[in-house]
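Note that one protein chain is taken out, while the other chains of the complex remain in position.
Chains here go by letter, A and B, matching the order in which they are written, and residues are numbered from 1 within each.
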Amino acid sequence: MSVKDYIRERFFPHIWCPGCGHGIVLNSFLRAVEQLKINKNKIVITSGIGCSARISGYVDFHSLHTIHGRALAFATGLKLSKPKLKIIVPMGDGDALAIGGNHFIHAARRNIDVTAIIMNNRIYGMTGGQYSPLSGLNIKASTAPFLTIENDFNIVELAKAAGASFVARTTTYHVLEAVTLLKKAIKHKGFSVIEILSQCPTYFGRKNKKGDACSMLELYKKNTGKIGSKKLNNNPDLIKRGIFVNNNKPEYCEEYEKIIQKAATAAAIRQI
Amino acid sequence: MTSKIKFVHGNEACVRGALYAGVNFFAGYPITPSTEIAEILSQKLPEQGDKFIQMEDEIASMCAIIGASLTGHKVMTATSGPGFSLKQEALGYACMAEIPCVIVNVQRGGPSTGNPTHVSQGDVNQARWGTHGDHSIIALTASNHQDIFETTVNAFNFAETYRTPVILLFDETICHMREKLIIPRKNDIPIVNRFRTSLKKHVDYHPYLPREDGRLPMSDFGDVHRYNVTGLFHDMWGFPSNNPKIVQELLHHINDKIENSIHEITKYKEHYLENAEYILISYGSSARSAIHMAKNRTQRGEKIGVLELQSLWPFPHALVREKCSKAKAVLVVEMNMGQILNQVKLALGDSKNVFLANRIDGNLITPTNIKALLRVIQGRGV
Partner (left out) sequence: MARLKLKEHLINQDWCKGCGICVHFCPKKVLKLNAMERVEVLNPENCICCKFCELRCPDLAIEVLTTQDGKHD
């Protein structure tokens, strides 16, 4: 099978701007699924609202395009009701961590077997470049003409603290790494989070004089370092890439099966 | 199997009805006075091998049941005023994406946190217009536990038949009081199950193409048909479209499928209505007082009847017109500031003889309250 076998070709070219990182995330994601050879009927992709969320319409899986910020809550219903499905949830940084922040930490806390892909462009792309909880300080946005004064989240630390059992970070520049990490995240049993730094040249790039898509990718190359690499050891302030958490703690749906066993036993005893 | 007689509170009657109808997924968040529904289901569902989850809030609960409905489950959530407010956006999504689901709102005093442990019927209009955009909705209610049971079964049946969310508008009094409930035998009340497409793999399936009879067969997520579900206007495959023709047709469809079925959806009861000169229109726990009062007066030779509505939306204007055409006066008995009153006025046109007997202080309206107003109307003084 080729990558094309996993997309709904009739909707291409897609709606994203030239050079948008979300297209690269789509590209990496398709390769990950292709290499994992998962049956298309077993995958549900569910997303909220945003440029990033539009990814769900382009892939040939069961697709559920929901409302802003709530995709993980829909995903929880899908997964718990039919645990054999693979649930993938691509989200923008605003979708995942502003309006959807509560669902994000609770999905992580439950450690439900869902893969969250956070396409972090540090801005609200779809609505025209307003700042997001991932913008960080001193960023220009259409709602921050005098620059931002809000701190950003560290998605990796947040996911870790909330209890996600797989947490990784990469960028749209590091595509081979992205494919490898996506494969690991999708295969992982439990709540897996993969943050992919993804450029929005149209708003973030233009407003913050970061240049075009190519220059933004160059920055990802320059400003990040792989965990364990010499580059990172020499420059510990770089943004870290790689796997931060990977453990096997109990997964929600599997634990729920134990509840069903307990309930059945209790009911049987009551019958006696 | 014989019928089982129980002595339960209204929330349990609702749960029993839901189980009878085949509920097999529930997501909720605790809130008085609906919490017992979640508590009982947290035991019953796993006992039968099914899923219960307490979500992080009401928004998430609503979203979770929509997800579970798409995998082929019969789903429900239960809440009260503030939680019902939170559910609105996802409720509108379910209307747009045509996802069967049942939402229970055990009404308490509002707005805001209001009067959590006291009765109200203040969410009638919210059930109809709480979301943005034009869409129709089905909202049902009941005034006793036997009817709560049956209405809950109907709610699941309508949700599957019309592929739509159905709201159960109960209230604090009815759901917290205890009375007898006879659980019907299997098949005594017909059950509508998920209507799935018979199309096989590789045959083009259209999740949003209504058949001639208006029904839309579904396909479970995880099955052979991969399609798209979205809250955007969409074509017959579920893919986003802003083609004006498609937009307009879909908007008509989600309204018409319900409004055109008003005869099948409308449920009501008549109490002493024949030849009644004065008609009380009521529903839910306030209908109990209305019925009590009418019974009392009828025994003394007065001609007072009750039209008890068991479906509030779509509102049965024609029924109200027909039943009230000969009445000297119509009293709408409800515990809000006249939400059904407005519909009755709309139905009867001439509103000079339509009156509101209400109570909004958190206490159940009593037969005496209703009688006092009736005496004034009848010109018999206060």
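What we mean here is this: contacts are C-beta pairs under 8 Å (C-beta built on N, C-alpha and C of every residue); 3 or more make two chains touch, one makes a residue touch a chain.
Since the structure is predicted, the reported quantities are computational estimates derived from the model, not experimental observations.
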item	value
Partner chains on view for the chain not depicted	A
Absent-chain contact - pick from A:217, A:232 or A:263	A:217
Candidates A:38, A:98, A:144 or A:175 - the one touching the absent chain	A:175
Chain A, residues in touch with the chain not shown (by the definition above)	3-4, 7, 12-14, 16-24, 26-28, 30-31, 172-173, 175-176, 179, 201, 212-214, 217
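Just so it is clear, only the chains that are shown with their structure count from here on.
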item	value
Complex contact set, residues of chain B against chain A	25, 27, 43, 46-47, 49, 51, 53, 55-57, 59-61, 63-73, 75, 89-90, 93, 220-224, 226-232, 239-240
Complex contact set, residues of chain A against chain B	11, 40-42, 44, 46, 56-57, 60-67, 70, 73-82, 84-85, 102-103, 106, 256, 259-260, 262-264, 266-267
